[in-house]
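Okay, here's the structure, questions in a sec.
With one protein chain withheld, the remaining protein chains of the complex are depicted in position.
In this document, chain identifiers A and B correspond to the written order of the chains, with residue numbering beginning at 1 in each.
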Amino acid sequence: MNQPLISVTGLRVEYRASRSTRDANGHPRPVRAVDGVSLEVHPGEVVALVGESGSGKTSVAQALLRLVEPVGGRIVHRGRDITTLRGRDLRDLRRSFQLIFQDPYESLDPRQTVAEIITEPLLIHEVGGSALEREQIVAASLTSVGLTPPGEFTGRFPHQLSGGQRQRVSIAAAMVLQPELVVADEPVSMLDVSVRAGILKLMLDLRAQRDFAFLFITHDLSLAWVLADRIAVMYLGRIVEIGPSDEVIRRPIHPYTRALVSVVPVPRPKVEREQVVLSGETPSPVAVPTGCRFHPRCPLRRELGDPQICQQVDPILEPADATHSAACHFPSHRRPKEDSDASH
Amino acid sequence: MALLEIDQLSVRFATSVGDVLAVDRVSLRLERGELLGLAGESGCGKTTTALALPRLLPPTARVDATRMALDGRDLLALTEVEMEDVRWREIAVVFQGAMNALNPVMSISDQVLEPIQVHEPATSGREARARVDHLLEQVGIPARRGREYPHEFSGGMRQRAMIAMALACRPKLLIADEPVTALDVMVQAQILGLLRGLRDELGLGMILISHDLSVIAQACDRTTIMYAGRIAETGGVEAVFEAPAHPYTRALIEAFPDITGDRVFVDGIPGVPPDLRTPIVGCGFAERCPIRVDRCRTEEPLLRPVGGDHLAACHLAEVSR
Partner (left out) sequence: MMVLSAERRASIRRTFGQVWADRLGRTGVVLLGATAIVALIGPILFPFDPKQVGTSASSILRAPNGQHWLGTDELGRDVFRATIEGARLSLVIGLLATAISIVIGSVVGISAGYRLGRLDTVLMRFTDFFLVLPAVPLIIVLAALFGQSTLMIIVVIGLTSWPATARIVRSQVLSLRERQFILRIRSLGATDVRIIRSHILWNVMPLIFANTVLVIAGAILAEATLAFLGLGDPVQVSWGTMLHFAFESGATGRGAWWYVLPPGIGIVMVVLGFILAGHTLDRILNPRLRNR
């Protein structure tokens, strides 16, 4: 296989916990937001990182872009270790990675005009020579995100734009440096449904034209499915399953993925499917369960008569086939009775 | 007799730039034990329609209707004092973002107790406490956790607490405004299951307001799709989702990926909703509609049956299916 654009191995991110969470000795316990994540993104690939709130998906993205400092693991960009890169080298690297945020109301400086927002990356990386040249780049990038005629938008402030338009400005600002990797953190979850599809379509079109890799962070499994080549499902700071989108949705291996897939709302009433509604909620990352972190909520474990291994041994991601892996001691493909198409 | 009857409800908001017609001649029926999904995008008038019932709209709103009745009681004729009695005791509301609306320095039990003390002061303290415990259990909160404070609760648990508060005075109608928005899918499924269970157990009439058609499809019995202040389509969820008669409904349904169906990526709906400050001539969706004809721009399509109690406001309802 060719060299990945970016790869992380054993990534760990911790946050200092508030005073209320201490261990038996009175030491503050860290919040393990990301606890050993390994992931590769290849050039031009669309990968979706799916998880519920608190799963650590945003922390993975931010650590990958070196916006938060990982406490462990390695980040490699085109074969070069960038885990501890600093100063000028790090800033130069940022040119290749771009981030698009969830909230277009928050991610733009309220006191910058659209033209200034899009010009800023050019100024930071000293691209685009003269002011006139930069003006042309701004106009072209506004056109490319569907804000036409560009002259209508350059002088506006964010509060003079609609949510969809702001998100388009964010995208234009992210695209202007021709990045190799674009990370989008829930880019459409704040937008109206009819606007949402337009923004996603725009991102896919841009990717098709410019061939950047795209890491899409979302809680929405069905969006991940239509957008991504591969889906990685996160639970409590770990990737529990990763594989081609269709595989993960149609033939989920991990019991958590299977439960998630079974409850994803679909716009059809009376679809015959067996819903696996997990009771309780994801435990706090301050107190990660022993063994398999999913074991306290796992329906499969109960079904199998509570095997000891689940409470004692932390399962690692193991390939089920060449492209599809899951971290479960009893992956569905190895169980005697094949019942993995229960979703229909 | 239906639990809730609304005929020809219109709501106008006075703004500095003129009147905005947020709800335009909307009629609804809701039976006891029925879960109605009120759906549409932001600004379509779904929340305004529902909040007009308990008169919870801001003072700039002007409400007109030929009839609004709950359980045969004329809501339009009530004085403000009588309406106060109706709110919570007959119509309870779970507001959007209500998960953050809990008082941080009051225990969950005390907050569920409050409406009982306010609306039924005759209830003895012991009886009220027992009812709070029962309510908490009913929404899936162990009664002992009632002593805890909101910050100790997760989003899903807070939403359960809000539902317990809404049910405290045994209402006949529960209005839930975007009750699962911002919750994780698994928690969404839990809360929707809870709402359906309560509906069955208590025989409540429920209006669930949501922008998410998938949620409506999964949880509701009937649905009313609104666009630009008017009803575009209404009917049983199966009829509406399997055979949408209004092009807006169809476009909206298609904007949601369906993991049980084909892996296709559908465009959004081009264009923007009309400006509600100027009266809509013809069909409000005409400018964005892929199948419009000349008539759509001049003549308002009225809601008409397209099969049983399935109604649609489209001149081309038959063609479009």
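Heads up, the rule we're going with is that a residue touches a chain if its C-beta (ideal position, glycine included) is under 8 Å from a C-beta of that chain, and two chains touch if they have at least 3 such contacts.
Note that this is a predicted model, so its numbers are computed, not measured.
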Inset, instruction - With touch as defined up top, name the shown chains that contact the chain not shown. - result: A
Legend entry - Touch criterion as defined above, residue of A:42, A:74 or A:95 at the omitted chain: A:95
Legend entry - Given A:65, A:137, A:234 or A:328, the one touching the chain that is not displayed: A:65
Inset, instruction - Have a look at A:107, A:144, A:165 or A:282 and name the one touching the chain we're not showing. - result: A:107
Legend entry - Those residues of chain A which, in the complete complex, touch the missing chain: 65, 67, 90-95, 97-99, 101, 103, 105-113, 116, 120-121, 124-125, 155, 157-159, 170, 173, 177
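Note that only the chains that are shown with their structure count from here on.
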Inset, instruction - Give, as an integer number of Å, the spacing between the C-alpha centres of chain B and chain A. - result: 32
Legend entry - Residue numbers on chain A that touch chain B, as the complex places them: 52-53, 162, 192-201, 204, 219-223, 225-227, 245-246, 249, 259-261, 263-271, 273, 275, 277-279, 281-282, 343-344
Inset, instruction - Name, in rising order, each residue of chain B that touches chain A in their complex. - result: 41-42, 154-157, 184-190, 193, 211-215, 217-218, 237-238, 241-242, 251-253, 255-261, 263-270, 272
